[in-house]
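I have placed the structure first, in the form of structure tokens, so that the comments after it can refer back to it.
Apart from one protein chain that is not included, each protein chain of the complex appears where it belongs.
Let's look at chain A:
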């Protein structure tokens, strides 16, 4: 059994470094930026033509939270090449598997994380907004300097949750031909007929990755809570 592990683990880890980790990191970074923009648009008080933009973002969040991630991957990778609009788009939209993965994972993470960020912003007490506006700070200044730093602290645990989910969800990328860790373990299992060992092994590798993230979450929570230990427990 050790032979199987020692011979296949390097291949799994290589796939992790080449695909799983970049997919998760890049998608989370883009997703987070998207989530922040989405949350800020949705909490904006602006009306008029801006309501249309708000509607678009609301639709985006609804769409990605209401459909399975696997189906989203299939639409972006297998479906979009067939999106043909005569005169405008003759050849469909084609992405490499990796780019299709990044796009889908980013949009999916962004939709969920935007709700986390929106909730974190609303959980900052109204008194903070009032105190900031009472000294003449604009809404933008208040958000940037007063509300978002406090919202960030609140959002660390749920965002870490999203990140951990995303790391595991990248295994779905196997279905759009990305040779990430799970795909590699499937391929090896097909050759050596040891599915129990192979899938357990890849599960352990995912668990190790996620444990590192959990550790990072603990560190970040401690760091962002350092001045609030008495009130926040």
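Keep this in mind: a residue touches a chain if its C-beta (ideal position, glycine included) is under 8 Å from a C-beta of that chain, and two chains touch if they have at least 3 such contacts; residues count from 1.
In this text, contacts and distances are computed from a predicted model.
Colleague: If you had to name the missing chain as UniProt does, which of "Isoquinoline 1-oxidoreductase, beta subunit", "Arginine ABC transporter ATP-binding protein ArtP", "Cell division protein FtsX" or "Succinate dehydrogenase" would it be?
Modeller: Options "Isoquinoline 1-oxidoreductase, beta subunit", "Arginine ABC transporter ATP-binding protein ArtP", "Cell division protein FtsX" or "Succinate dehydrogenase" narrow down to "Arginine ABC transporter ATP-binding protein ArtP" for the missing chain.
Colleague: So which of A:1, A:49, A:85 or A:135 would be touching the chain we can't see?
Modeller: Considering the complete complex, A:135 is the one touching the chain left out.
Colleague: In terms of residues, what is the contact footprint of the unshown chain on chain A?
Modeller: 125, 127-128, 130-138, 141, 145-146, 149-150, 153, 227-231
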